[in-house]
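Notes follow once the structure below has been shown.
Excluded from the complex is one protein chain; the other protein chains are retained at their positions.
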Amino acid sequence: MLLSVLYIIGITAEAMTGALSAGRKKMDWFGVMLVASATAIGGGTVRDILLGHYPLGWVENPEFLVITCVAGVVTTGVYKWVIKLKGLFIRLDALGLIVFSIIGTKVAMGMGLHEVICVVSALVTGVFGGLLRDLICRQQPLVLHDELYASVALVASVLYLALLKFGVNDVTSTIITLVVGYLLRMAAVRFKWRLPSFHLEAENSIH
Amino acid sequence: MLLSVLYIIGITAEAMTGALSAGRKKMDWFGVMLVASATAIGGGTVRDILLGHYPLGWVENPEFLVITCVAGVVTTGVYKWVIKLKGLFIRLDALGLIVFSIIGTKVAMGMGLHEVICVVSALVTGVFGGLLRDLICRQQPLVLHDELYASVALVASVLYLALLKFGVNDVTSTIITLVVGYLLRMAAVRFKWRLPSFHLEAENSIH
Partner (left out) sequence: MLLSVLYIIGITAEAMTGALSAGRKKMDWFGVMLVASATAIGGGTVRDILLGHYPLGWVENPEFLVITCVAGVVTTGVYKWVIKLKGLFIRLDALGLIVFSIIGTKVAMGMGLHEVICVVSALVTGVFGGLLRDLICRQQPLVLHDELYASVALVASVLYLALLKFGVNDVTSTIITLVVGYLLRMAAVRFKWRLPSFHLEAENSIH
């Protein structure tokens, strides 16, 4: 229940930031709806396709898709406010990331899959929306360069799985994961925590 | 039956225009076949994967894939004619778009899915072939910028669903949708009808 409400807030916020990317590429309204939806529900879609978890969430509940399309188009009218509220959207994005991670973990658990796959499921749910957005908008995939993002999804998923394993009930585990994950992501943004990165000169090629 | 014939004409024409994109990227014959096939049958493939509608059309009927590969390679020999017949190919593309939309709508209807998803299914069938082509060829996705394309697929799908709902039989609904959809698309091309678009300066970013 809590998770459902947070999920809807999460996809709305993600759709609105996705729409800004479409606007920077001067797309039309269809492009805006496509990028908004891909950003918001693309991660869950890729996860369900990889796991063979049918029907997809938005196919069963088309209202999710309607929400992301409407949020995208509304953003074309109120984008100045969205940009002014940048701080709020960064917070909502952090919250969304943890919500997506918990949902991803639960979907894979519900299918009886290995813990490693539960964590991968969380990662895919949290990260692939942004990857699809960057792919459609033909821009450098942020998530592969910037502050801890996938790592936060991973930590959230592992924490949630561990809490359940130690017998903590589902609601408490969810709330603890939300709080810890959110704080971790916000700390990563504030202090610019990054993973080590791998820099290779262009001539170092095998092909 | 009519739809099957039109479908084969449609995928052949789409494969040939796809091959031109591969040629502009100086691809080899394998690239030509890949881009031709992705353009022609990629939309239906993405739709079936999203809906969990297995087996895919071309897996069950491999001759569709053979047609698109052959059409692609043949185009490398006759491309001058294809370019001279530009007007014909624009018409065939318009026809193909409506055929794909009707088929997409029917597939989702056949699975008992919500009307919203039937329309989305039409959109994906009609639009994602071109999106995949532009992704593989690393070019700006035309369909997110240019004359009404996705919107035509949407109107065709809604019209077809509405006709069926009002008790018009399938053949009549199909023919009316084909005629109206085709004329709408050709009008959009001629009069350069576009959706409103969303232009944002590059600095308006949340990330």
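By written order: A and B. Residues from 1 in each chain.
By our rule, a residue touches a chain if its C-beta (ideal position, glycine included) is under 8 Å from a C-beta of that chain, and two chains touch if they have at least 3 such contacts.
Nothing here was measured: the structure is a model prediction, and the numbers come from that model.
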Given B:5, B:59, B:162 or B:183, the correct residue touching the omitted chain is B:59
Of B:20, B:71 or B:178, the residue that touches the missing chain is B:20
Among A:3, A:49 or A:158, contact with the omitted chain is made only by A:49
Answer key for B:12, B:45 or B:151 versus the chain not shown reads B:45
Absent-chain interface residues of subunit A come out as 49-52, 113-114, 116-117, 120, 131, 135, 138, 140-141, 143-145, 149-151, 194-202, 204-207
Even though one chain is not shown, subunit B touches it at residues 17, 19-20, 22-32, 34, 45, 49, 54-56, 59, 62, 65-66, 76, 79, 82-83, 86, 89-90, 93, 135-136, 138, 142, 146
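The rule is short, and it goes like this: only the chains that are shown with their structure count from here on.
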Fit subunit A to subunit B (C-alpha, same chain sequence): the rotation, rounded to steps of 5 degrees, is 120
Averaging C-alpha coordinates per chain, one finds the centres of subunit A and subunit B separated by a number of Å equal to 29
